[in-house]
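Note that one protein chain is taken out, while the other chains of the complex remain in position.
The letters A, B and C name the chains in turn, as written, and every chain counts its residues from 1.
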Amino acid sequence: MMRLNREEMARRVAQDIPEGAYVNLGIGLPTKVANYLPVDREVLLQSENGLLGMGPAPAPGDEDWDLINAGKQAVTLLTGGCYFHHADSFAMMRGGHLDICVLGAFQVAVNGDLANWHTGEPGAIPAVGGAMDLAIGAKKTLVMMELLTRDGRSKLVERCSYPLTGLGCTSRVYTDMAVFDLGSAGARVVETVEGCSVDDLRNLTGLVLEG
Amino acid sequence: MMRLNREEMARRVAQDIPEGAYVNLGIGLPTKVANYLPVDREVLLQSENGLLGMGPAPAPGDEDWDLINAGKQAVTLLTGGCYFHHADSFAMMRGGHLDICVLGAFQVAVNGDLANWHTGEPGAIPAVGGAMDLAIGAKKTLVMMELLTRDGRSKLVERCSYPLTGLGCTSRVYTDMAVFDLGSAGARVVETVEGCSVDDLRNLTGLVLEG
Amino acid sequence: MIDKQVATAADAVADIQDGSTVMIGGFGTAGMPDQLIEALIARGAGNLTIINNNAGNGEAGVAALIREGRVKKIICSFPRQSDSHHFDARYRADEIELELVPQGNLAARIQAAGAGLGAIFTPTGYGTSLAEGKETREIDGVNYVLEYPIRAEFGLIKAYRGDRWGNLVYRKTARNFGPIIAMAARTTIVQVDEVVPLGSLDPETVVTPGIFVQRVVGIPAATTNKRG
Partner (left out) sequence: MIDKQVATAADAVADIQDGSTVMIGGFGTAGMPDQLIEALIARGAGNLTIINNNAGNGEAGVAALIREGRVKKIICSFPRQSDSHHFDARYRADEIELELVPQGNLAARIQAAGAGLGAIFTPTGYGTSLAEGKETREIDGVNYVLEYPIRAEFGLIKAYRGDRWGNLVYRKTARNFGPIIAMAARTTIVQVDEVVPLGSLDPETVVTPGIFVQRVVGIPAATTNKRG
């Protein structure tokens, strides 16, 4: 099977982001999606720390540490972008103004439940940031993740065992093997990579999957 | 008895507004207080429609109808003043940031209850504006009014008969005959005009008044 | 390319239907989007629920909408004024429904809608007739009234300058309800004195980020008059 690497996953997600969308890319893997947005498409990236119209990283040496993204990396502002305070920034998410957010995940359940903020392991220091606000606030919450953990267990699950970020909030999951639509009716396979069948996915995940 | 006219009442209220105070003057009679603030004292007037640092009326012909006060009169902005939206404006009041508001009244009760927005008469069209927000929001709510109605009834009362604006919110009332402090312990006469005794006030109002 | 500009006020309001809920900016005449309202009147939609601070001043703006009999219900804080004669007449004839909301509750409920809150405990109105029948609660020794968000299908506002992404700045006290209406309405339509090229507005001074705006119409002649 031709599994996608992380760059290819990012490119695949980027294809589904339409012209004119207001998008928040979560920290970590989703940040890569920005690199694959077609240059002829105007997509406005929001950053939770008070920035709309986020541009690429500045050239080395040109960093301004008053202009950072949610991951505390130096960024730039596009012509037409603007700044605002934190309450307005989260109003954008929670008030349903953001079209799309893309988040990483530890687990996603077939009904759309998302677990991406805490492993729940004893001794782990929890940190939630804006994940819960994004997950339930954006009009569409997309997840990108490898389908399997390093030891081969499915991260798409019947029911999350990790602490939840939000209930039923994920509408689509992009993985290295397939794209799934989620919802109260369960998971449906939208597309698979070359050499991967829906039955392969059923075997790997142990889930009932609509083909 | 040397009753104060409305200009003198306004001057009397102005004396009690200290340097540096943030003040909202209600529409109608309280607006006059601005004319008597000592020029060597910096007092910042707030207007509910999104203005802090309100200056005097412009010269005739210089009006800008995008720069008005709560009474929809043309005003000016002092150097150092600024504009903001309605939610921030009412956060100033309701969040307890405003030091003083001065309001007119139909009735005030000895416990500080205020009635100034609606006569409750059948057929009267009610209009509340920002009165309720100011009354309960400012750190100190001052009322200025004539003590008696035209037909001689006291507007300082045991219990308001008009619909209430706020409960127990008035701390002091400035009238044409006397100044009263109000509170859960009742009304106390702070000062009277020349020729007016506390007993005169007791007779006129029919109230128990601390002298 | 994102371009929220619409050629005319008529185009901008073309999908406002009978029975819609429309939030309208302005405090008195300052910030009142007169030309958008004229277009709405020309379009003919009626049976509207209008949210505005006032119930019309003089002859233009919300007053004209009421005069033409298009308003079923108005939610406002201060309907009765010296020049609110069109509202007064309709109200006395029992031809318009009034929901009176203290101005701070109006602003906070509009802001709550834009921010996605489900309800807020507000201090204003407790113990008064405007809170009758509403849930109340004492929190840390203060009494509050539970109030719900005020949302709208459409928002009509006036700003000073805007760009094709919908970023806005306002002019003086004409700002008033504009920024919070933009956040609370599903479709926010703005008339601006001037449409400026992208990048003309300083990113530090944009008051309404474009994400809250769906349509922008440039209407150069729109100076504010004392009375509608």
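Just so it is clear, a contact is a pair of C-beta atoms (placed from the backbone, for glycine too) under 8 Å apart; a residue touches a chain by one contact, two chains touch by 3 or more.
Worth saying up front: this structure is predicted, and the values here are computed from it rather than measured.
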## Note on the structure
The chain left out of view makes contact with A, B, C
### Task
Please pick, from A:R12, A:K32 or A:R94, the residue that touches the omitted chain in the full complex.
A:R94
### Task
For the chain that's not shown, point to the residue among A:D99, A:D133, A:E146 or A:D176 touching it.
A:D133
### Task
Could you please point out the chain A residues that touch the chain left off the display?
47-51, 63-68, 72, 74, 77, 83-87, 89-90, 93-94, 118, 123, 125-133, 136-137, 163-167
### Task
Considering the whole complex rather than only what is displayed, give the residues of chain C touching the chain that is not shown.
108, 112, 115-123, 137, 139-140, 142, 144, 148, 169-172, 202, 204-205
### Query
Hey, which chain B residues sit against the chain that's not shown?
19-20, 22, 42, 44, 46, 52-53, 77, 79-84, 87-88, 90-98, 137
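The definition used in the following text is that only the chains that are shown with their structure count from here on.
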### Message
Farthest chain from chain B, going by the mean of C-alpha atoms per chain?
### Response
A
### Pair of chains joined by more contacts [C-beta pairs], B-C or A-C
B-C
### Summary
By Cα-centroid distance to the whole-protein Cα centroid, the innermost chain is C
### For chain A paired with chain B, centre-to-centre distance based on mean C-alpha positions, whole Å
54
## Note on the structure
Separation of the C-alpha centres, chain A versus chain C, in whole Å, is 35
### Interchain centroid distance [CA atoms averaged], chain B/chain C, Å
28
